[in-house]
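The other protein chains are all here in position, but one chain of the complex has been omitted.
And then chain A:
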Amino acid sequence: MNALAAGFANPPQESARAFRAAMQAMACPGTIQNITGPEVPGLSPAAALLLLTLTDGTTPVLLTGDAAQSQDWLTFHTGAPKAGSAAEAAFAVGRWDDLGPLNPYPVGTPDYPDRSATLIVEMAEISGDGPRLTGPGIETEVQMSLPDADALRLNAALYPLGVDLFLTCGSRLAALPRSTRIAEDG
């Protein structure tokens, strides 16, 4: 039997620092935060850190692809229930192809646009090489690599509904909220 990977040694302080990085990422799309997260099989340190910081017994989590290896770890440390399908997920984690199409994920309702899924997308790399982004949190414009600009453009068109994305790669963390407008070219 394998021992589970560790969670936070000091939850209040470590989760506070992790949240500030996550908040900075979500508030400033296109900026990349460097964080220190736990080593968990199937997850990047950044994705593991987000799960420890944001999930609990009230947030069904869908782990797809390699991330599914971390199911026991997640259950032990956070008590987050396993989402039966994308439609039930408050959080979903995995590579873009494993997460599948965006359609089934909750996008919120017109009265409650906050009741939408947050996707944690494991990326091969995050760089400034990608479409031009504008919107809240961006002074003029930034560029960032995106998993699928067309699908995300459709997501942004649902505003104020839509899913919100964290992009993770190793210990690097960025975000793409639904409010970010994605330019058509390049």
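Here, a residue touches a chain if its C-beta (ideal position, glycine included) is under 8 Å from a C-beta of that chain, and two chains touch if they have at least 3 such contacts; residues count from 1.
As a convention for this text, contacts and distances are computed from a predicted model.
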Absent chain [UniProt protein name; select from "Alpha-D-ribose 1-methylphosphonate 5-phosphate C-P lyase", "ABC transporter permease subunit", "ATP-binding cassette domain-containing protein" or "NADH-quinone oxidoreductase subunit H"]: "Alpha-D-ribose 1-methylphosphonate 5-phosphate C-P lyase"
Residue of A:L63, A:M123, A:I138 or A:L152 touching the missing chain in the full complex: A:I138
Contacts of chain A with the absent chain, listed as residue ranges: 11-13, 15-17, 19-20, 22-24, 26-28, 53-56, 58-59, 110-114, 116, 118, 135-139, 159-160, 164, 177-179
